[in-house]
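What follows is a single structure, and I will ask about it in a moment.
Removed from the display is one protein chain of the complex; every other protein chain stays in position.
Chains: A and B, in written order; residue numbering restarts at 1 for each.
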Amino acid sequence: MRSTNRALNRLLLLAVGLALLIVGIATLVAGFWQGAAPAREDAAGLLRSAPEAFAEWQVDLSAIGLGVLPWLVILVPAVALVVAVLLVVLIAAQGRGRTSGIIRLRSPEGATEVDVGVGEAVIGGELSGCREIARNRIRAYRVSGRPALEIAVAVRRGGDLASVTGRAVRAVEAWDAVLGRKLPILLHLTTPRWAGLRHENRVQ
Amino acid sequence: MSEHERLYRRILRRETHSSRTAAVLAVAATLIVLCLVVGAAAVGLAVDSASRETVVSWASGASGDTFARPAVITGGAIAATLGLWLVLLAMLPGRRARHGRLAGRVALLADDEVTADAIADRVARELGLDRRQVRVTVARRAAAVKVTPTSGVAVDQHAAARAVDEVVEGLGLALVPRVTVAAQGVLA
Partner (left out) sequence: MSVPRPVEAIGATVPGRVSIRPQALQAVVAAIAADSVGVPVARVSARLADRGGVLRASLTMPANLTAEVRGATLLEQTELLRRDVVEQTAVLTARTIRGVDIELAGVFRRAVRRVS
C-alpha cells in the first residue's frame, strides 16, 4: 500500500517512450527512404562543422583560472547533473508510505503512536484459534495522510475463504473496540507460500 | 459501514494495478548513467586537449558513410521498439493477479491464486473428482475451470458452475464460471 506516485511513473515512461519512438521512427524513415542520401550528407556536413562551431562559443573564465572554455562544457555537465539529481529523487520517491510499524494519530495536545505490535497482539490473538489460517501479517501504512493497516492472511489449502474472511472481520472489530477508532483496513487473502517477512505471526 | 469507501476504492485500485516501479527504476538508472557519461565526457574533453583532437579529427572526417543505412536502420529500429514498449507500459493498466471489493468494514483483496485454489477444491469435492483433475484459472471477469473427467463417468457441468458460484459469491467477487471438460479423460 505504498504511496508511489503512480501517475508520475507512467508519465515518465510515456515521455521517454514517446521521445524514443519518435526519434526511432524518424531514423528508420531516414534509413529507408531513398531520397534521404542528401539528408545524410547534410548531417555529415553538420558534424564536420561542429568542432569549429563549438570552439566559437566560448566564455572567458581566465578570471578564475580556468582559461577560455566552450559554453557547452559548462552547460552539458550542469544539465546532466540536474537531470541525474531529479532522477535520483524519483527513485527515492518510489514506495514511500510504509510506516515503521507505528500507527500515528495526531491531536492538538500531542501525538499518540500505537506500535503495530499492539495491533498484532490483538488481531493475531483473535486469529490464532482459526485452523484455516496458516499465518497472518500486519503492517501499518499511511494512505492519503491517514494511518491504515494491511492484514495479510495466509489461507491453508482447502480453507473456506468466506469463513476466513468472516473471522478476520470479527478480529478487526475486536481491534476497533480496543483501539477506540476504526482505522481503514485492507484484508489481503494470500496463499500459504510467501517469503521473508518481519512482523509475521505463525499460527499452529 | 461505508465510512472509508473512497479511500478503500483508491487502495484497491492501486493494489490491483502495477505501479510500474521496476520499469521506472530501469529507465531512471539508464538515464542517470547516460547523464554521468555525457557530463564526464564534456568535462574530459574540455580538460584533455588530446582527446579533443581525436574527436575533432573524427568529426572532420564525417561523410555520408558515417550515417550508413544499416547503422541508421538498426539504431532506429531499436529506439522505436524500446520507445513503443515504454509507451505501452505507460498506457496499459497492468492488472495484477488479484481481485478486490469493498466489504463493509474492510477492503477485501484476494490473490487470484487463493481464489483459484478454493474454487478448484470445491469443484473437485462437488464432482467427486481428485483435486488434480480440476484446474482453475482466474481471469479478470471469469473463472475458467478445466475438468479432466474420469473415464466412463459423466461430468455435471452445472454442478461445477454452481460450486464456482458458491465460492465466488461467498467472497463477493464478480467472477463468471466457465467450465470446460477435457476431451481425454483419465482412467483411474
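Annotations
We adopt the following convention: a contact is a pair of C-beta atoms (placed from the backbone, for glycine too) under 8 Å apart; a residue touches a chain by one contact, two chains touch by 3 or more.
Bear in mind the structure is a predicted one, so any value in this text is a computation, not a measurement.
Considering the intact complex, the chain excluded from display touches A. Remark: the omitted chain is touched by one listed residue; of A:Ala44, A:Val122, A:Val143 or A:Leu189 this is A:Val122.
Those residues of subunit A that touch the chain absent from the view are 102, 105, 109-115, 117-118, 121-122, 177-181.
Here, only the chains that are shown with their structure count from here on.
One inter-chain figure worth recording: subunit A and subunit B are separated by 17 Å, centre to centre, where each centre is the mean of the chain's CA atoms. If you check the complex, the residues on subunit A that touch subunit B are 1-2, 4, 6, 9-14, 16-32, 37, 40-41, 43-45, 47-48, 50-51, 69-70, 72-73, 76-77, 80-81, 83-84, 87-88, 90-91, 94-95, 143-144, 146, 148, 151, 155, 157-162, 165, 168-169, 172-173, 176, 182, 184-191. Subunit B makes touch with subunit A in their complex at residues 1, 3-4, 7-8, 10-12, 14-15, 17, 19-21, 23-25, 27-29, 31-32, 35-36, 38-40, 42-43, 45-46, 55-56, 59-67, 69, 72-73, 75-91, 103-111, 113-115, 117-118, 121, 167, 170-171.
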